[in-house]
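The block underneath contains the structure these notes are about, expressed in structure tokens.
Apart from one protein chain that is not included, each protein chain of the complex appears where it belongs.
Read from first to last, the chains carry the letters A, B and C; within each, the first residue is number 1.
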Amino acid sequence: MNQIIPPTIPPALFAERADAIAQAAAELAASGWTPATSSNFSMRLDAEHAAITISGRDKGHLGRDDIMLVDMQGHAVGTSARPSAETELHTQIYRRWPAMNVVLHTHSRTQSVASRLFAKEGAVRLQGWELQKAIAGQTTHDSELLIPVFPNTQHMPELVAQVDAWLDAGKPLHAYLIDGHGIYTWGRDMAETRRHLEALEFLLGCELDLRRLSA
Amino acid sequence: MNQIIPPTIPPALFAERADAIAQAAAELAASGWTPATSSNFSMRLDAEHAAITISGRDKGHLGRDDIMLVDMQGHAVGTSARPSAETELHTQIYRRWPAMNVVLHTHSRTQSVASRLFAKEGAVRLQGWELQKAIAGQTTHDSELLIPVFPNTQHMPELVAQVDAWLDAGKPLHAYLIDGHGIYTWGRDMAETRRHLEALEFLLGCELDLRRLSA
Amino acid sequence: MNQIIPPTIPPALFAERADAIAQAAAELAASGWTPATSSNFSMRLDAEHAAITISGRDKGHLGRDDIMLVDMQGHAVGTSARPSAETELHTQIYRRWPAMNVVLHTHSRTQSVASRLFAKEGAVRLQGWELQKAIAGQTTHDSELLIPVFPNTQHMPELVAQVDAWLDAGKPLHAYLIDGHGIYTWGRDMAETRRHLEALEFLLGCELDLRRLSA
Partner (left out) sequence: MNQIIPPTIPPALFAERADAIAQAAAELAASGWTPATSSNFSMRLDAEHAAITISGRDKGHLGRDDIMLVDMQGHAVGTSARPSAETELHTQIYRRWPAMNVVLHTHSRTQSVASRLFAKEGAVRLQGWELQKAIAGQTTHDSELLIPVFPNTQHMPELVAQVDAWLDAGKPLHAYLIDGHGIYTWGRDMAETRRHLEALEFLLGCELDLRRLSA
């Protein structure tokens, strides 16, 4: 491994997080949510650093060598490897919310199709589903859960600015879609983040099914 | 394990039922019918007690420590653990029907979507499917099998009252859906209950497909 | 095993066929084509006998004890077990065509839905699919492959008479659907019959998709 770990980070901590990312990635890949080397995953290490997947690797077979260190501006730390193109979207979450420790970005067919379908409306509005309660802080199926859909761009700062604008407007944010692309969600630990991702995939699938059936 | 077993219940019986629940849960989770820690499962132990899943656990990896004892009013027995929020719906079945020994509640995408789609009509009417015969007592595809859809609520006594009202009206009941939520079904043993659940998932899926195709 | 093998049949032959049925059943069950103990499978043993699945067993976990002997009129031979209710549909194929040695009946969602959708037209007409060539004797995607849909009934002789009427009219028959039920197909050996079943499931699924998309 060519990753040099800064002295303030216990090597065992980096190894533990890298393994947790690799295991989650393998399970998400097996579900078909990371087609063609897409998707990226990260975990916070401390206030200044996160571990994140290196760009372009097959997400079904990650090892520790496929995970690298970045700082909270998304720059590589202690390695010449290139982090995922969308690293800034991960570190934005960590900078905004000190309590958030995991960010998962996947790319399932349901997520991609929902993002295209709801792009004009700018958001998916979820209401009436019991599984909304799987999202931290949601206590009833009766409330509205809003998942924004941001326009896609190959220029990351534009995406970062869109997320900032949403948050600066004081709107709640548990996850977001990017048009024609996939979903970003996060949580305090891997279990909560996986639960969020699994619930959102389920709810987006239900919405697509209902729309097909109500046409 | 912090579960204290009352002296009237053989410890081996509790262990056997807990293992049977865990195995069924693992198989149903593998089918994707228990997303994001949803769903709950129980088995009767005697006239006064049932074993049921503890709230919020990942249904794909249950062990004996994830199963607890409740009485037939749904109160915890011999443990400080919290049973699934919908425990009263399980014990209602056991109180109503002494012959019923297993209750399974799952939450597949098909079940959730069907519940939303048929909520206005108040029930799914199944007719003309050979697989209706998989439900105990059904002998022909020609009869009508009615699966009611009850409105969802976070207040369990309302759900219990809806089921009671249906039964008190003398209507047959093999299973029911809750709107935006999932399905409840039961049987004399685990094999029969699994057969019911599998047949109902199949039949609801067929109805959704037919509706998509007949639009 | 309570199955008594007639002296004209080598016991090893019965065991080999029973194992082949169990293996095929396990693989078809894993594909979800045998929900809730539905479906039945048979192999010819000689001009007068076939091995067939006993009624009501879980098709995902068959052993030799779940397979029994019948004669070509569908009566049990050397056992008090009850063969699948639809045994006469299997033996009809063996009586009609001495070259056919395997009959598979499955019950996938695609098969059930297609049977309901095409019941009014009385048949599914397949044309333009390269995979039609997987059916024995078909050499081009340009020809029409006709799969009749017979009305369902719980009275087997009516189903047998429908199949006889079709064949007595001189129409080609490679497989048939029963309305609200499933598919029957057959072949010279297990590999050919599995190929037929797999191709028909695929083609029926394609037809349903095309109809959804062309609406």
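Rule of thumb we're sticking to: a contact is a pair of C-beta atoms (placed from the backbone, for glycine too) under 8 Å apart; a residue touches a chain by one contact, two chains touch by 3 or more.
Given the structure is predicted, the values throughout are model-derived calculations rather than measurements.
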| item | value |
| --- | --- |
| Touch partners, limited to displayed chains, of the chain removed from view | A, C |
| Among C:68, C:102, C:123 or C:199, the residue in touch with the chain that has been omitted | C:199 |
| Chain not shown: contacting residue from C:134, C:160 or C:173 | C:134 |
| Residue touching the undisplayed chain, where the options are A:15, A:72, A:100 or A:113 | A:113 |
| Residue of C:47, C:99, C:169 or C:213 touching the missing chain in the full complex | C:213 |
| From A:128, A:148 or A:182, residue that would touch the chain that is not displayed | A:182 |
| Residues belonging to chain A that touch the chain removed from view | 35-38, 58, 107, 109, 112-113, 116-117, 152, 154, 178-182, 208, 211-212, 215 |
| Touching residues on chain C - with respect to the absent chain | 128-131, 134, 139-142, 191, 195-196, 198-199, 201-202, 205-206, 209-210, 212-215 |
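We take it that only the chains that are shown with their structure count from here on.
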| item | value |
| --- | --- |
| Inter-copy rotation, chain B to chain C, in degrees (Cα atoms; steps of 5) | 90 |
| Intercentroid distance (Cα basis), chain C paired with chain A, Å | 47 |
| Of all residues in chain B, the ones touching two or more other chains | 212, 215 |
